[in-house]
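I have placed the structure first, in the form of C-alpha coordinates, so that the comments after it can refer back to it.
Take a look at chain A:
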Amino acid sequence: MNDSTPLLSIRDLRVSYGNIKAVLGISFEVYEGEIVTLIGANGAGKSSTLRAISGMVPYSGSITYRNTDLRKVVSDKIVALGIAQVPEGRGIFGNLTVQENLKLATWQRKDKPEIERDYERIFGIFPRLKERRGQLGGTLSGGEQQMLAVARALLSRSKVMLLDEPSMGLSPVLVREIFNILTEINQAGTTVLLVEQNANMALRIASRGYVLETGNLTLTGTGAELLGNPRVKEAYLGG
Partner candidate 1 sequence: MPLLQIDHMTHYFGGLCAVSDFNLELESGELIGIIGPNGAGKTTVFNLITGVYRATKGSILINDVELVGKTSNQITALGIARTFQNIRLFKELSVLDNVRIANYSRLNYSPLEAMLHTGRYSAEEKRISEQALELLSIFRLDGLAEERSANLPYGSQRRLEIVRALATQPKILLLDEPAAGMNPNEIIQLMDFIRWIRDQFKLTIILIEHQMRLVMGICERLKVLDFGATIAQGLPAEIRSNPKVLEAYLGEGGEE
Partner candidate 2 sequence: GGGASDTIKVGVVAELTGDIPAVGASCKNAAEMSVQEINDAGGLDVGGKKYKVELFIEDNAGKADQSASAAQKLITQQNVVAIIGPNASRYAIPASEIAESSKVVLISPWSTNPKTTVDAKTDAPKKYVFRACFIDPFQGRVVAKFALDNLKTTKAAVLYDVASDYNKGIAEFFKQTYEENGGTVVAFETYTTGDKDFSAQMTKIKEAGPEVIFLPNYYSEVPLQIQQAHRLGITVPFLGSDSWGSAELITLCGNDCEGYYFSTHYAPDAATPQATKFIDAYKAKYGQVPDDVAALTYDAFGLFYQAIQSAGKIDRQAVRDALAVIPKFEGVTGTMQFQEGSGDPIKSAVILQVKDGKFVWFANAQP
(Lines give C-alpha, C1' and ligand atoms only; values in the text may rest on other atoms or scores of the structure.)
Protein backbone atom coordinates (compact mmCIF):
# COMPACT_ATOMS: atom_id res chain seq x y z
CA MET A 1 0.00 0.00 0.00
CA ASN A 2 2.91 2.32 0.70
CA ASP A 3 3.56 4.75 -2.11
CA SER A 4 6.90 6.41 -2.06
CA THR A 5 5.52 9.82 -1.11
CA PRO A 6 3.49 10.02 2.06
CA LEU A 7 0.23 11.94 2.13
CA LEU A 8 0.98 13.47 5.48
CA SER A 9 4.45 13.76 6.85
CA ILE A 10 5.34 14.97 10.33
CA ARG A 11 8.94 15.89 11.09
CA ASP A 12 10.33 16.59 14.53
CA LEU A 13 7.06 17.94 15.89
CA ARG A 14 7.17 19.73 19.22
CA VAL A 15 4.20 21.18 21.02
CA SER A 16 4.13 22.94 24.35
CA TYR A 17 1.60 24.84 26.40
CA GLY A 18 3.40 27.53 28.32
CA ASN A 19 6.07 25.56 30.07
CA ILE A 20 4.29 22.23 29.85
CA LYS A 21 5.90 20.23 27.06
CA ALA A 22 3.34 17.95 25.48
CA VAL A 23 5.08 16.62 22.36
CA LEU A 24 8.85 16.31 22.31
CA GLY A 25 9.90 15.97 18.70
CA ILE A 26 8.15 13.14 16.92
CA SER A 27 8.26 12.16 13.25
CA PHE A 28 5.94 9.89 11.36
CA GLU A 29 4.03 9.69 8.14
CA VAL A 30 0.68 8.63 6.85
CA TYR A 31 0.28 7.20 3.34
CA GLU A 32 -2.78 7.37 1.17
CA GLY A 33 -5.42 4.80 1.95
CA GLU A 34 -4.03 3.80 5.30
CA ILE A 35 -5.55 3.66 8.74
CA VAL A 36 -2.78 4.75 11.05
CA THR A 37 -3.38 4.64 14.75
CA LEU A 38 -1.65 6.48 17.52
CA ILE A 39 -1.90 4.87 20.91
CA GLY A 40 -0.54 5.96 24.25
CA ALA A 41 -1.35 6.66 27.83
CA ASN A 42 -3.22 9.67 29.11
CA GLY A 43 -1.41 12.89 28.51
CA ALA A 44 1.06 11.28 26.14
CA GLY A 45 0.48 14.04 23.63
CA LYS A 46 -1.82 12.33 21.16
CA SER A 47 -4.43 15.04 21.02
CA SER A 48 -1.74 17.68 20.87
CA THR A 49 -0.33 16.01 17.78
CA LEU A 50 -3.70 16.08 16.06
CA ARG A 51 -4.27 19.68 17.10
CA ALA A 52 -0.94 20.64 15.60
CA ILE A 53 -1.81 19.02 12.30
CA SER A 54 -5.04 21.00 12.16
CA GLY A 55 -3.19 24.17 13.04
CA MET A 56 -4.99 24.69 16.32
CA VAL A 57 -1.86 24.98 18.45
CA PRO A 58 1.50 26.54 17.72
CA TYR A 59 4.31 24.05 17.17
CA SER A 60 7.83 23.68 15.97
CA GLY A 61 8.99 21.16 13.41
CA SER A 62 7.22 20.65 10.12
CA ILE A 63 4.01 19.12 8.95
CA THR A 64 3.62 18.57 5.22
CA TYR A 65 0.50 17.51 3.41
CA ARG A 66 1.20 16.37 -0.16
CA ASN A 67 3.64 19.12 -0.94
CA THR A 68 2.18 21.87 1.16
CA ASP A 69 3.85 23.09 4.31
CA LEU A 70 0.89 23.29 6.67
CA ARG A 71 2.53 25.84 8.91
CA LYS A 72 1.77 28.46 6.30
CA VAL A 73 -1.91 27.52 6.16
CA VAL A 74 -4.49 28.77 8.63
CA SER A 75 -6.78 26.34 10.39
CA ASP A 76 -9.83 26.82 8.27
CA LYS A 77 -7.86 26.48 5.05
CA ILE A 78 -6.32 23.23 6.22
CA VAL A 79 -9.82 21.85 6.19
CA ALA A 80 -10.21 23.09 2.65
CA LEU A 81 -7.09 21.16 1.68
CA GLY A 82 -8.82 17.99 2.75
CA ILE A 83 -7.72 17.38 6.30
CA ALA A 84 -10.66 17.15 8.66
CA GLN A 85 -10.63 16.44 12.34
CA VAL A 86 -13.12 14.84 14.65
CA PRO A 87 -11.99 16.46 17.86
CA GLU A 88 -11.81 15.00 21.33
CA GLY A 89 -15.24 15.23 22.89
CA ARG A 90 -16.87 15.35 19.45
CA GLY A 91 -17.28 19.11 19.24
CA ILE A 92 -20.89 19.10 18.19
CA PHE A 93 -22.58 22.50 18.18
CA GLY A 94 -25.33 21.83 20.64
CA ASN A 95 -27.42 24.83 19.64
CA LEU A 96 -27.47 23.90 15.96
CA THR A 97 -29.64 21.21 14.44
CA VAL A 98 -28.12 18.13 12.88
CA GLN A 99 -28.79 19.59 9.47
CA GLU A 100 -27.13 22.86 10.39
CA ASN A 101 -24.15 21.11 11.90
CA LEU A 102 -23.70 19.31 8.60
CA LYS A 103 -24.24 22.40 6.53
CA LEU A 104 -21.65 24.36 8.42
CA ALA A 105 -19.07 21.75 7.52
CA THR A 106 -19.52 22.60 3.83
CA TRP A 107 -18.37 26.18 4.40
CA GLN A 108 -15.32 25.84 2.18
CA ARG A 109 -17.18 24.15 -0.65
CA LYS A 110 -18.75 25.96 -3.54
CA ASP A 111 -20.01 22.96 -5.54
CA LYS A 112 -23.69 23.00 -4.62
CA PRO A 113 -24.88 19.95 -6.59
CA GLU A 114 -21.97 17.89 -5.37
CA ILE A 115 -22.83 18.80 -1.80
CA GLU A 116 -26.36 17.54 -2.30
CA ARG A 117 -25.00 14.25 -3.56
CA ASP A 118 -22.65 14.04 -0.61
CA TYR A 119 -25.55 14.49 1.79
CA GLU A 120 -27.23 11.49 0.27
CA ARG A 121 -24.05 9.46 0.47
CA ILE A 122 -23.63 10.33 4.11
CA PHE A 123 -27.21 9.67 5.02
CA GLY A 124 -26.64 6.31 3.39
CA ILE A 125 -23.86 5.60 5.82
CA PHE A 126 -25.68 7.10 8.79
CA PRO A 127 -29.40 6.58 8.34
CA ARG A 128 -29.90 7.60 11.95
CA LEU A 129 -28.78 11.14 11.17
CA LYS A 130 -31.30 11.42 8.40
CA GLU A 131 -34.04 10.62 10.88
CA ARG A 132 -32.73 13.25 13.30
CA ARG A 133 -32.10 16.07 10.84
CA GLY A 134 -34.11 18.64 12.73
CA GLN A 135 -32.98 17.71 16.22
CA LEU A 136 -30.60 19.97 18.13
CA GLY A 137 -27.09 18.57 18.31
CA GLY A 138 -26.98 18.95 22.06
CA THR A 139 -29.84 16.56 22.57
CA LEU A 140 -28.34 13.68 20.60
CA SER A 141 -27.08 10.62 22.36
CA GLY A 142 -23.35 10.17 22.63
CA GLY A 143 -23.20 7.71 19.79
CA GLU A 144 -25.31 9.87 17.55
CA GLN A 145 -23.10 12.81 18.27
CA GLN A 146 -20.09 10.77 17.32
CA MET A 147 -21.73 9.82 14.04
CA LEU A 148 -22.54 13.41 13.38
CA ALA A 149 -18.96 14.41 14.05
CA VAL A 150 -17.68 11.82 11.58
CA ALA A 151 -20.31 12.81 9.05
CA ARG A 152 -19.23 16.43 9.28
CA ALA A 153 -15.65 15.48 8.66
CA LEU A 154 -16.67 13.52 5.60
CA LEU A 155 -18.75 16.35 4.24
CA SER A 156 -15.81 18.66 4.06
CA ARG A 157 -14.59 16.25 1.36
CA SER A 158 -11.72 15.19 3.50
CA LYS A 159 -8.97 13.02 2.09
CA VAL A 160 -7.53 12.56 5.52
CA MET A 161 -9.60 12.23 8.63
CA LEU A 162 -8.07 12.76 12.03
CA LEU A 163 -10.09 11.14 14.79
CA ASP A 164 -9.46 11.77 18.47
CA GLU A 165 -10.79 8.98 20.67
CA PRO A 166 -14.04 8.38 18.82
CA SER A 167 -15.02 5.54 21.14
CA MET A 168 -14.72 7.49 24.36
CA GLY A 169 -17.74 7.15 26.61
CA LEU A 170 -19.72 5.06 24.16
CA SER A 171 -21.54 1.85 24.91
CA PRO A 172 -19.98 -1.34 23.54
CA VAL A 173 -22.51 -1.66 20.77
CA LEU A 174 -21.85 1.89 19.58
CA VAL A 175 -18.11 1.43 19.81
CA ARG A 176 -18.35 -1.46 17.40
CA GLU A 177 -20.58 0.52 15.11
CA ILE A 178 -18.14 3.39 14.98
CA PHE A 179 -15.25 1.10 14.18
CA ASN A 180 -17.23 -0.57 11.44
CA ILE A 181 -18.01 2.77 9.94
CA LEU A 182 -14.37 3.75 10.06
CA THR A 183 -13.40 0.67 8.08
CA GLU A 184 -16.13 1.40 5.57
CA ILE A 185 -15.04 4.97 5.12
CA ASN A 186 -11.48 3.88 4.73
CA GLN A 187 -12.41 1.36 2.11
CA ALA A 188 -14.25 4.10 0.27
CA GLY A 189 -10.96 5.96 0.00
CA THR A 190 -10.47 8.13 3.07
CA THR A 191 -7.15 7.99 4.82
CA VAL A 192 -7.55 7.78 8.58
CA LEU A 193 -5.32 8.85 11.43
CA LEU A 194 -6.88 7.44 14.55
CA VAL A 195 -6.05 8.22 18.15
CA GLU A 196 -7.49 5.67 20.53
CA GLN A 197 -7.40 4.47 24.09
CA ASN A 198 -9.18 1.36 23.02
CA ALA A 199 -5.93 -0.01 21.62
CA ASN A 200 -7.30 -3.47 20.99
CA MET A 201 -9.89 -2.41 18.50
CA ALA A 202 -7.81 0.35 17.02
CA LEU A 203 -4.89 -1.91 16.24
CA ARG A 204 -7.22 -4.52 14.81
CA ILE A 205 -8.43 -2.21 12.04
CA ALA A 206 -5.17 -0.29 11.62
CA SER A 207 -2.72 -0.85 8.84
CA ARG A 208 0.02 0.66 10.95
CA GLY A 209 0.33 1.97 14.47
CA TYR A 210 2.60 4.14 16.57
CA VAL A 211 3.01 4.13 20.32
CA LEU A 212 3.40 7.54 21.92
CA GLU A 213 4.84 7.77 25.42
CA THR A 214 5.24 11.08 27.24
CA GLY A 215 5.71 13.02 24.07
CA ASN A 216 7.97 10.54 22.25
CA LEU A 217 7.31 7.80 19.71
CA THR A 218 8.64 4.58 21.15
CA LEU A 219 7.31 1.79 18.96
CA THR A 220 5.92 1.35 15.52
CA GLY A 221 4.74 -1.48 13.32
CA THR A 222 1.73 -2.88 11.52
CA GLY A 223 -1.43 -3.27 13.52
CA ALA A 224 -0.94 -6.98 13.85
CA GLU A 225 2.69 -6.62 14.88
CA LEU A 226 1.84 -4.23 17.66
CA LEU A 227 -1.06 -6.37 18.81
CA GLY A 228 1.42 -9.18 19.24
CA ASN A 229 4.17 -7.12 20.81
CA PRO A 230 4.62 -8.09 24.46
CA ARG A 231 5.46 -4.57 25.56
CA VAL A 232 2.36 -3.20 23.95
CA LYS A 233 0.36 -6.02 25.41
CA GLU A 234 1.58 -5.29 28.85
CA ALA A 235 1.25 -1.52 28.74
CA TYR A 236 -1.80 -0.92 26.59
CA LEU A 237 -3.82 -4.04 26.08
CA GLY A 238 -4.09 -5.05 29.68
CA GLY A 239 -1.88 -8.14 29.63
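Selection criteria: all candidates are chains of the complex that A comes from, given by their letters.
The rule is short, and it goes like this: a residue touches a chain if its C-beta (ideal position, glycine included) is under 8 Å from a C-beta of that chain, and two chains touch if they have at least 3 such contacts; residues count from 1.
These numbers were taken from a predicted model, which means no experiment stands behind them.
*Asks:* Out of the numbered options 1 or 2, which touches chain A in the complex?
*Replies:* Contact with chain A is made by candidate 1.
*Asks:* In the complex formed with candidate 1, which residues of chain A make contact?
*Replies:* The touching residues are 20, 39-43, 141-143, 165, 168-177, 197-201, 234-239.
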